[in-house]
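Notes to accompany the following structure.
Heads up, one of the protein chains got dropped from this complex, but the rest are sitting where they should.
On to chain A.
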Amino acid sequence: MSNQKKRNFQIEAFKHRVVVDPKYADKTWQILERAIHQIYNQDASGLSFEELYRNAYNMVLHKFGDKLYTGFIATMTAHLKDKSKLIEAAQGGSFLEELNKKWNEHNKALEMIRDILMYMDRTYIESTKKPHVHPMGLSLWRDNVVHSPKIHSRLLNTLLDLVHKERTGEVIDRGLVRNVTKMFMDLGESVYQDDFEKPFLDASSEFYKVESQEFIESCDCGDYLKKAEKRLTEEIDRVGHYLDAKSEDKITSVVEKEMIANHMQRLVLMENSGLVTMLLNDKYEDLGRMYNLFRRVTNGLATVRDVMTSHLREMGKQLVTDPEKSKDPVEFNASNSSFEYFINLNARSPEFISLFVDDKLRKGLKGIADADVEVVLDKVMMLFRYLQEKDVFEKYYKQHLAKRLLSGKTVSDDAEKSLIVKLKTECGYQFTSKLEGMFTDMKTSEDTMRGFYGSHPELSEGPTLIVQVLTTGSWPTQPAVPCNLPAEVSVLCEKFRSYYLGTHTGRRLSWQTNMGTADIKAIFGKGQKHELNVSTFQMCVLMLFNNSDRLSYKEIEQATEIPAPDLKRCLQSLACVKGKNVIKKEPMSKDIGEEDLFCVNDKFTSKFYKVKIGTVVAQKETEPEKQETRQRVEEDRKPQIEAAIVRIMKSRKILDHNNIIAEVTKQLQPRFLANPTEIKKRIESLIERDFLERDNTDRKLYRYLA
């Protein structure tokens, strides 16, 4: 306000002229106290809000806020103590009703009182930082009623009892329970949790512990799962009707733990009704239920997967041992998506199926009639169709096939070729072209060898070299590993190299020392003669002992130049495997240490003349190997996805995001299930490289750039 204004009639802050008389404060308080009583006694209709408000206002104004506040607390407390006694006196079923009724009354009264004391709330309480009227009123209720010794446990037990009744089939008054749980929530989340939720969860845990034990003794797997599912649905329903929403996750965890997690193994392996039975009898609904329930618990699906896997292997074994049975198509009747679910649940299914085939093609199909062989292979194809990640299978298959071919371990060329034809029919030429290439290489190599020895007749004395020339694109890539070959061998290798390059100029050869094998004739200390079949690395190591009796690890490493991890594995297979320990190691520990000493095991014996020590059998991959394979598969998928995108965009010219994803997924489906995120990444990469562009107006539209 500027001084210029002629505001001489200065209106000062209103100063009350009433004399401050201590008796005045008492009188005013009495009016208010009486009013509070009347409000609690449901007799408030005759009261004037304005008058009461003004009285409270005046008290605070005249610095009697203290008296007002303490008076309010004392009066309310006294009332609540009375109410508490009334509630305690209620019999049986009316206990909860009485509590609920008094709670509602208290809330209404509290509201009115708060309105009357609003001035105190805003001024006196603000400055003294004491609890405001409304929260104070709730605390008083909590302390004097809910936590009163005679009510506290009775209340909890009554509620838990009702829940139990409902669980055993009785109908209860849900609205009443909801009001009470809501009361807990209004009093504070910690009150709800401590005074109700925690004991509720404990009681539920007990209940389901007992019930699940009963059920599992008396029901079969399918029925048990039905019951478990029903209980789960019930509990969720219960929360919706009369518990706080935050309890849902907690109670479902309890049910999942007691009914499912604690009995997982027993359920899955249950005789005549467990997972295997469900699969064999096409119990798709049960399987689906099992999947949905087990998915909720840690390791639930892992348990299922493991059983599935062993089952698959068992089935495979059974097929072979009982050819009659293998003619029965019912066993493999898996024409439903739940089977597909399971097969693809296990990320290792492609690997395992390939291993199964490998096993068969090495020895399993030995001596079995051709027709039966066909049946086995057809069944393999059936499984193959369900795989979503066919390209992973292809990778493993290639690896295993390579090993089979190179070690000469395939039991039947015809069986191999037959399977490839089946794969070709299923997946097209591209899928199998490389596999066929591998066979071609083997054949060509045979011809090459004949040519080599034909033109070098002097080499028929001395060590025989058999070379397989592998075309790089067709075979699984391995980095070339350095290795010093023994002199006799390297001379031969050089001769071959010049022969080959003489007839095939412009090509490059690199020796894959980690893939070769050797047959060595050995004479041991007591004159035992054996022919040892070993890997190339092992041969290099063994040949060193022609010139030295004892060698240290370091000396061997230096002489052979084989990288440490491969060398260690090689030495382990020569020195630490019972029945195959042609080398002695000091100390006799299982692991290869850099200070170890080696010498020939003169005491070596074996029943057989020919002893195989190679480590070339296809095995289940170790974790790091698995990761590597996985990574390679992912890398290979990228260009395939891009090719699909470009193909589609070229023909459609303009397409929106969701449709591209759908089309690409469809196109790639014969090979693998494309990940939408990955597809998006590829699209963006293509945009960067100007194959596509985004539409200016609609960000979700893409255009093909010619």
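One rule holds in what follows: a contact is a pair of C-beta atoms (placed from the backbone, for glycine too) under 8 Å apart; a residue touches a chain by one contact, two chains touch by 3 or more; residues count from 1.
Please note the rule applied: contacts and distances are computed from a predicted model.
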Looking at UniProt, which of "GATOR2 complex protein WDR24", "Acyl-[acyl-carrier-protein] hydrolase", "Aminotransferase class I/classII large domain-containing protein" or "Defective in cullin neddylation protein" names the chain we cannot see? "Defective in cullin neddylation protein"
The listed residue (A:Trp103, A:Tyr119 or A:Trp141) that touches the chain absent from the view is A:Tyr119
Specify the residue from the set A:His37, A:Arg54 or A:Lys379 that touches the hidden chain. A:Arg54
For chain A, which residues lie in contact with the unshown chain of the complex? 5-9, 11-15, 17, 49-50, 53-54, 57, 111, 115, 118-119, 122
